[in-house]
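Note that one protein chain of the assembly has been removed; the remaining protein chains are unaltered in position.
Labels A and B are assigned to the chains in the order they are written; within every chain, residues are numbered from 1.
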Amino acid sequence: MAALAIGQPRGAAYLGAQQRFGFLLTVPALVAYGVLILYPFLNSARLAFYRSTLMAPEPVFRGLENFEQLFGDPDFLLSWLRTLVFVGATTALTVALGLGWAIVLNQGFRGARVLRSLSLLPWVMPSAVTALLWAWLLHGQYGILNAALLTLGVLDQPIAWLATGAWAMAAVVLAKTWLSTALVMTFFLASLQTLSSEQVEAARLDGAADRHVIRYIVLPHVRNTLLVVLVLQAMGNLQQIDVIYAMTGGGPVRATSVLSIEVYKTAFQNWNLGRASAIGVLWFLTIAIPAGIYLRTLFRE
Amino acid sequence: MGNQRNRRTGPMAVLRHLLFGVALVAAPALAEDVVFIGWSQTEVGLKPTLEKIFAGFQATHPRDKLEVIGFPFGQMEQNLVLRRRNDQRMDVAQLQERWLPPFVAMNALYDLNQVIGADVLAARYDPDLLKLGQINGKQVAVPFTAGAITMVGNRKVLDAAGIKQPPRTLEEFTAALRKVKAWNKDVIPFGFSTKGISLIQVESTIVFWAFGARFIDEQGKVLVDSPQARDALKYLVDLVKEGLIAKGNDRFDTRKIFANDQVAFFFDPPVVRGFVRAQAGGPAADAKVMILPVPTLKAGDTPRGLLWAHFLVMFNQGGATGARDGAGAQLLTAVGMDAATQSVLWRETGQIPTLKTTLAEVGKDPYIQDFLAAAKTARWDETTFFANGAELRQIIGEEVEAAMLGGKSVDDAIRTMARRLDTALKAAR
Partner (left out) sequence: MLELSSPLARILFAALAAAIGAYLLFPVAWLVATSLKPDPEIFVKFPSLLPQHPTLDNFARALKASGLGGYLRNSLVTATGSALLTTTLAALAAFGFAKYRFRGRQPLMLLLIAAQMFPFAVLLITLYPMLKAVGLLNTLTGLTLSYIVFALPSGIYILFTFFVQIPDELIESARMDGAGEVTILRRIVLPLALPGLIAVAVYSFMWAWNDLFYSLTIIASKDLRTVGPGLMLEFFGEMQQDWGAAMAASFLASAPVVLLFAFLQRYFIQGLTAGAVKG
């Protein structure tokens, strides 16, 4: 972009002015970021090397003590795995369902508009109630899922879904997916609406069936949106606390204790701020590396 | 020479004396900000009465600005600590009993003997209940309400299941549970919390004590690696296996289900009456709430519940003074030391009173009698007075949960619990 148009007598000074302007544009955001995100982040990262607890809030430098304790806790290492499972499953499911629902609604059948608006409800509902609703649907004694499965004969005893390890994880995945599908659907729907009908018609003339249209026209078209949505959903699922905490509190037996829950409990229940910051630093380092690589490729394009 | 004379008697001197005099007169009348922070005033049963108190206080203290801050009960402790760490003003605060010791250890509270006066407190409060708020000889808190976490039974369910006598021993208790299950397999016999680590810890503590097991002694020595503890945990695990304890409910869920007559027994503090009233349609529902002693291992053992109280304290930061006639002291008096208020709260929500006058008036009620009796034999949670009490409680709760829900062997759970407690206690030293 910096290439000067041939024949245009503009000088280096003009280019410099452009660059300054570009930088100036970023300044307001950088200031907000610096104050609200960077400073708290650096302060917290610093705390990771200190011992700071409820009784001894004045931070005492302890080097890598927090990190040693974390790595020595086998259950903490399991949290990484749980986080991977939760984030992976929820992101994949949300994106798949969001895309599917967008394709369905894009057909424009009667009532599609109403359905589209109604799909927003899960997303707008306060998270405290979402958690309550799903906990209630899956309740061991009074939940409708058990009632349905008992009636159909699939079960002969009701199952306390949220009190049973792997099912609890499935439950929180379903609840979070339910919440986010609408947003993803909106993104994809917008992208689909910009798909020109001429392209599709041309393909039809060439004899393409529905599945060819989807594979060779729709998917490439939404590719950019897909990437953005994947990244955003992954980051959002990584940060997710409210719904999980309200549904299972991180249990049963830590089955749903993903990193964000661990951090929250360590910071606000045990008030071990040094340790919580250490978890944050590790989390950051784990994500920053793939994120950095991804961003590099973004820049290259 | 001339200057010296002027300094004593000249116009400037007069002005200075005048200003000093004005200051003396104006000082007590200077407006104060006074802050109350608690959760009860946000809850449906107590809200009207407490809001009336606050309105009354503001009316009699027109120059002081009263700020009432409320948080949901579940977020209360967290916000108190946050405000403590950030030196924010909290003149009068409402505390659950287990939050008290950490704040005491931080020297965050005024000694109310100094602020209100030991004689005044002794005259107004029931002495046994007042003692609950004494730590290291200082009166750091006064009881707003007190009692114990003990066994609660649903009279309707028990009658229907044919249980005539409340069970006194653990053996009788287990038999009663089986009877309930035989009568109706969809009713939960024992609503022991199986969700929420802190609730699991609280309730399992009562069961462990019933078996004679202990967790930690006062010096920080871990005592839980014992046969009694294993018996207690095995008992709980077996109850789950037999279907006598349901999986996946915490005490809040259980209360709701209890109010709908689908639970026979569960552990609860005195708030159960207020809750059931709100859920199940008013004072008519009182009859089905039975307050029972905790079942014991052998007949004749003392039943032991967990000490339970809501305290009122005064934080000593953010500009709050401990002045005897300060707005803070007056607010505490208005909220916590008014006999008429406690009487109303008792009538409306079943909140156990703590003032001598009110107890004289209503203390004969069997509900109060049952809870005060339970409070007499109740003990503080053993982890309460340790600096990292929260962490210790988490360890206990996690290991019990692992055994009850996660299939961890009882032996393994107890041994791990002992080891983890030991590590945590050593690290805190």
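FYI, contacts are C-beta pairs under 8 Å (C-beta built on N, C-alpha and C of every residue); 3 or more make two chains touch, one makes a residue touch a chain.
The structure presented is a predicted model; accordingly, all values stated were derived computationally and were not measured.
Check A:Asn66, A:Ser79, A:Ser127 or A:Thr164 against the missing chain and you find that the one touching it is A:Ser127.
Seen from subunit B, the chain kept out of the figure touches residues 39-40, 42-46, 67, 69-75, 78-79, 82, 86, 88, 186, 252-253, 255-257, 259-260, 262, 271, 274-275, 278-280, 349. Residue positions on subunit A in contact with the hidden chain: 1-2, 5, 8, 18-26, 28-30, 32-33, 35-41, 43-44, 97, 100-101, 103-104, 106-107, 115-129, 132-134, 136-137, 141-142, 144, 146-147, 150-151, 158, 178-179, 181-183, 186-187, 189-190, 192-197, 200, 204, 209-210, 213-214, 218, 224, 227-228, 231-232, 235-236, 238-239, 241-242, 259-260, 263-264, 267-268, 273, 276-277, 279-280, 283-284, 287-288, 291-292, 295-296, 298-299, 301, in rising order.
Criterion: only the chains that are shown with their structure count from here on.
The centroid of the Cα atoms in subunit A and the matching centroid in subunit B are 38 Å apart.
Those residues of subunit B whose C-beta lies close enough to touch subunit A in the complex are 78, 81, 85, 102, 105-106, 186, 188, 194-197, 246-249, 257, 262, 387-388, 390-391, 394, 398, 401-402, 405-406, 408, 428. Across the complex, subunit A meets subunit B through its residues 53-55, 57, 139-141, 160-165, 248-254, 265, 268-272.
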